[in-house]
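Note sheet for the following structure.
A protein chain is absent from this complex, but the other protein chains hold their places.
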Amino acid sequence: MSEIKTFEIDFGKVHSERMRLNVGPQHPSTHGVLRLEVELEGEIVTEVVPHIGYLHRCFEKHAENMTYPQVIPYIDRMDYIAAMNNELPYVMGMEKLLDIKVNERIEYIRVICAELNRIANHQLAVATFGLDSGAFTPFLFLFRDREMIITLFERLSGGRLLYNYFWIGGLMHEVPPNFEEDCRAIIKQVRATNAETMNLLIYNKIFIERTANVGILPADVAVNFACSGPVIRGSGVPYDIRKTEPYSIYDRFDFNVCVGRGEVGTVGDCWDRNIVRMEEMEESCKIIEQALEQMPKEPCDVREFVPKRIKPPKGEFYSKAENPKGELGFYIISDGGLKPTRVRSRATSFVNLSVLPEISKGYMVADLIMILGSLDIVLGEIDR
Amino acid sequence: MKYFKDIWTSLYTIFVGLKITGFHLFEKKVTMQYPDLVHPIKDNLIPLNSRNRIEVDMNRCDGCGSCARACPVNCIEVDLVKVTPGDDIPLFYDGKPRKTWVTKYNLDFAKCCFCSLCIEACPTQANRMTQEFEYAEYDRNNLLYMMSPLTPEEAEVKKKMWADYSAAKKKADAEAKAAAEAKAAAEAKANEADKQ
Partner (left out) sequence: MEMEHTNFVYDLIGTNTIAYILLALLPMLFLLPYALVAILGELKISAWIQERLGPMRTGWKGVLQPLAEVVKLLQKEDITPSAVNKPLFNLAPFVMFAGAYAAYAVIPFSSVFIPSGINIGLFYVFAVSAFGVIAIVMGGWASNNKYSLLGAMRAASQMISYEIPIAVTILAIATLAGSLDMQTIIVKQGGGFWNWNLFGGPGGIAKLWVIPFTIILFVVYFVGSLAEINRVPFDIPEGESEIVAGYHTEYSGMKFAMFFFAEYSNMFIVSAIITVLFLGGWQSPFGDFLNGPIWQSLWFVSKAMIFVFMQIWIRWTLPRLRVDQLMHVTWKVMLPISFVAFFAVALWAMLSV
């Protein structure tokens, strides 16, 4: 249906050119300040060149001048939509360097916060995906539920979107009272709205027509480009760091890895990536329920293991975790002082965006917007 | 056949979607009308440990500068000068007289990133996060909070006092030391003379 056709019309004077169109940096559908230089032949895309750097904040250079705890607010601001998940690999890496082992309750609270943030992120991803396709209402329904999660985080840590809650060696505060009831209320509401969104948006024939068989990412291309997260799982590859190399206490929970099956259309199209996110929300609900059951119920001192001065020995460490968008890694080099020598972040969206020119050739402009939405990028991570 | 099946699924899913939004037309709305009907602080909608405007109690601040060192974005500037003995000293929060004057305490709220690391760092718990969120200003310079209890002239006076006092003390110390040395030298001489 959407192939590049070459015309051989000999009218003598008629000639056609390819048109260069600039999508962004100010555009309602590029998720942040991203500039895509698109070459069009009529309505068919022949080439896409992303230009990034509009949100570069020199985070890695700043981190060389901050002490280890002071770096954490900067890490929050990378993927500002799911900030708790950002802090987790850094904190885990530092604890490995310093040889600190936190107690059970702290680990469980960390997992619950990370999974709640995963739900919040997927809600935003699905909502903006619907918005790109023209359905304005599911966006508001999903944001109403995301508001519940964010108010819970405000009671927990004090911030709504950026938390500075995971500290090296523990957490900042103990959980507020009624934390468990609030979590269960959130899970109930998330399940109800997900059922509604399936009917309103996901299985809507118009939406299926827009997203099925669009932006097909073959599994080998995904692996070669080092994609991770729902992008690679939507192509059928069951790669989830929580299962392949379990970190923290994820090996105690029973959950499935959601993989795209090509239910409508082919394996690896936009619809598959979207349904992987919807199903992952359900899996996160399961993990939170199990964690709430297994958690030690006694409140404890969450700053018990936080060292007075954080001065790790000389060494380097790469720690990674499963962010909602994919694999987020931190490579920390320390020379024995109070400040790190280098904090390098392997950002998820940066790698995921690199696959965009490959999979959008031959589709139309409207499809390009949908493919960009299904990759779920956030410019804070790409530009750091 | 696929043709007719497609038409049927399209119409069916459109009607399902319309039914869902139709029901939502009559459900309870979630908007909270601020400020006419709802005020977040008075109605306890903002948690107590929410991070909004910082309030510093200058009676408890002794100018140690831990908050300035803890801040990741360098938005706090603190400067102090020691209290000269004999000056009219107010009392500190624990009833004892102050040891230092805080001559400069500038918090640039345009730069603050609301991480609350400064609150954790203060040894006397002088600062705290309030729930106040309506502090927008028309001019960016008004966001630089200068909270020192001394005006710049008074600060200059105190600095000069301490500079004079420490200079005088140094001089007196040096003289006393010289006098003591001279006395010790004289005594040593007298001892030697006695021995012989």
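Just so it is clear, A and B label the chains in written order, and each chain counts residues from 1 on its own.
Operating definition for what follows: a contact is a pair of C-beta atoms (placed from the backbone, for glycine too) under 8 Å apart; a residue touches a chain by one contact, two chains touch by 3 or more.
Just so you know, these numbers come straight off a predicted model, no measurement behind them.
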| item | value |
| --- | --- |
| Residue in contact with the excluded chain [from A:Thr67, A:Asn204 or A:Ser349] | A:Asn204 |
| Contact residue for the chain not shown (choose from A:Leu21, A:Val49 or A:Leu338) | A:Leu21 |
| Which of B:Met1, B:Leu25, B:Ala136 or B:Ala193 contacts the chain that the document leaves out | B:Leu25 |
| Options A:Val33, A:Leu55, A:Ile100 or A:Leu131, residue touching the unrepresented chain | A:Leu131 |
| Where the unshown chain meets subunit B, residue by residue | 3, 7, 14, 17-18, 20-22, 24-31, 33 |
| Absent chain, residues of subunit A that touch it | 1-2, 19, 21, 27-29, 43, 130-137, 140-141, 144, 200-201, 204, 206-207, 209-210, 364-367, 369 |
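One rule holds in what follows: only the chains that are shown with their structure count from here on.
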| item | value |
| --- | --- |
| Distance from the mean Cα position of subunit B to that of subunit A, given in whole angstrom | 34 |
| Residues of subunit B defined as touching subunit A within the complex | 6, 9-10, 13-14, 16-17, 20-21, 24, 30, 46-47, 49-51, 70-72, 113-117, 129 |
| Subunit B contact footprint on subunit A (complex, rising order) | 66, 69-74, 137, 141, 144, 154-155, 157-159, 162, 164, 172-173, 176, 196, 199-201, 203-206 |
